[in-house]
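Please read through the structure below; I'll follow up with questions.
For this depiction, one protein chain was excluded, whereas all remaining protein chains were kept in their positions.
Showing chain A:
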Amino acid sequence: MRTGQTIDRRVTAGVVALAAIAILLGGAVAGLLTEAASNWAGAVAAFDGYMARVVRFTLWQAALSTILSVLPAIAVARALSRHPAFPGRGLILRLFAVPLALPAIVAALGVLALYGRAGYFAGIFSSLSGQAWPGAYGLSGILVAHVFFNLPLATRLFVEALDTVPADQWRLASQLGMRAGPSFRFVEWPVIRAALPGVAGLVFMLCITSFTIVLTLGGGPRATTLEVAIYQALRFDFDPARAVALTALQILLTAIVVAVLARLGANAVGDANLSVASPRVRDATPTETLLNSLVIALALLFVAGPMLATVLAGLQADLGRLAGESAVLKATATSLVLAILSALLAALLSLSLVMARRALQLQRRAGQRTLLERLTDTGAGFVLVVPSIVIGAGWFILLRYTGNVFLLAPVMVVTVNAVMAMPFAVRAIRPAYDAASERHEKLCALLGIAGRDRFRLIDWPALRRPLFTALAFAMALSLGDLGVIALFGSDAVQTLPYLLLARMGSYRTADAAGLALLLGLLCLALMTLADRLGRNRYD
């Protein structure tokens, strides 16, 4: 009876979600290939010594960025999770979502405001080293910016995973008198380890595709990623075959890394019992409290520094005029509508995948994972390493004769942003869903609760908070990328980031700084709202 209708329906939902992703990617590739026709010379010629150097640098910077973001994030997440009443904890977690919403150039300028040649710290660094501070350019600059983006992201995802530790385990640990060490080993590490491949894989994908950060802070073309080469292939020499070949290479490299990362992980051993304990039992000695506070403070300083610089720059702008401009108001509305639509779509698709994966895992019980299960697991994540300019160009080619292509631009933006946000949303939802399923699956089967009733009564209370987190993440992300509409026409999608980049491109740097501030505040407001809505009655 266990593999009854419920599970099948969950699998069906997952298959539908996978099909949606497949259509989005397949369509883009098909489009580019029809245009590439038989001209593969450029694609073949792309694989030379230069490309080998590009690949080496791409992997090197992505690996370093991942390690430097994820390892400290474990410490920060653990510290935050052990102190549920840490002053400003909620605000810190919300602030940690803001970098995601910032266009790369805004973050780069924020980082440079601190560590650049003219940065606030340049004087200190110069007097320490005895020579003029050369600024954070080259690999160090790239790494600082990537950690700024990804440390907070990884922290949030780890906190989300740690929140799935049943309260009973905390209580037991406390009753057994476990100190920080044993409690980490027996309670926290298993959960972190289960989440590690997913989080590290996500960060790796975000760093391997870095473009603006790498070129702006890289100090010259020695710092070049595959993404730059793909972009180049679709610009001056419009060579779809080469773009497809390089994208395939990027996917292959990522697949290898993700496969290696998967070996680091382990399946979380959930708790099949219902939690009865109060969720607020955490013991920490004064020393540990001090250390944890220090860890949190350092992370906060690192992340808040560039944000504070962005705020200070934004305050120089004529904010009153900006906020009253009809273009700004319209762009804010457009941003919100597009972001909400893509966030809802992303959450729906992600939930389908998460449920399908769990259902397939339960069906299997033992033995090898099927291809379908693997696809619902990490497969979908690979859309992140397909550059949006590739998706945009491919779909433009397919749709170009359908009439008003520019009317399709908003549809493209919503779909692509939704699919790009899925890897984030999946990671936010999955630990909670799997933990809840571990606890309730048998009970549901026993009581014959399935379908909508099950979702409403059993899953929703456990999923409410992570679902809203996923929505907020997806919205923050969707405020960003616009590469997909480069060819479609921009009239219908003049969002806030779009307006920001447009102002920056026409000497209006103060306006751009002001808009960056507005964008950050908007993101913070969305996060606060998601937190409020996601709060359970009992929290």
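Here is the rule we use: a contact is a pair of C-beta atoms (placed from the backbone, for glycine too) under 8 Å apart; a residue touches a chain by one contact, two chains touch by 3 or more; residues count from 1.
By our rule, contacts and distances are computed from a predicted model.
Per the UniProt record, the absent chain's protein name among "Ferredoxin-type protein NapH", "Thiamine transport system substrate-binding protein", "Glucose-1-phosphate adenylyltransferase, GlgD subunit" or "ABC-type polar-amino-acid transporter" is "Thiamine transport system substrate-binding protein".
Across A:89, A:117, A:193 or A:374, the residue that sits in touch with the chain not pictured is A:117. Residue-wise, the contact with the chain that is not shown comes from A:105, picked out of A:16, A:105, A:308 or A:362. From the options A:132, A:337 or A:533, the residue with contact to the chain not on display is A:132. Residue in contact with the omitted chain (choice from A:55, A:144, A:397 or A:496): A:397. Screening A:222, A:321, A:364 or A:442 against the full complex identifies A:222 as the residue touching the chain left out. In the full complex, chain A makes contact with the omitted chain through residues 35, 50, 53, 105, 108-109, 112-113, 116-118, 132, 135, 137, 211-212, 215-222, 224, 228, 231-232, 234-238, 327, 393, 396-397, 400-401, 406, 485-491, 501-502, 504-509, 512.
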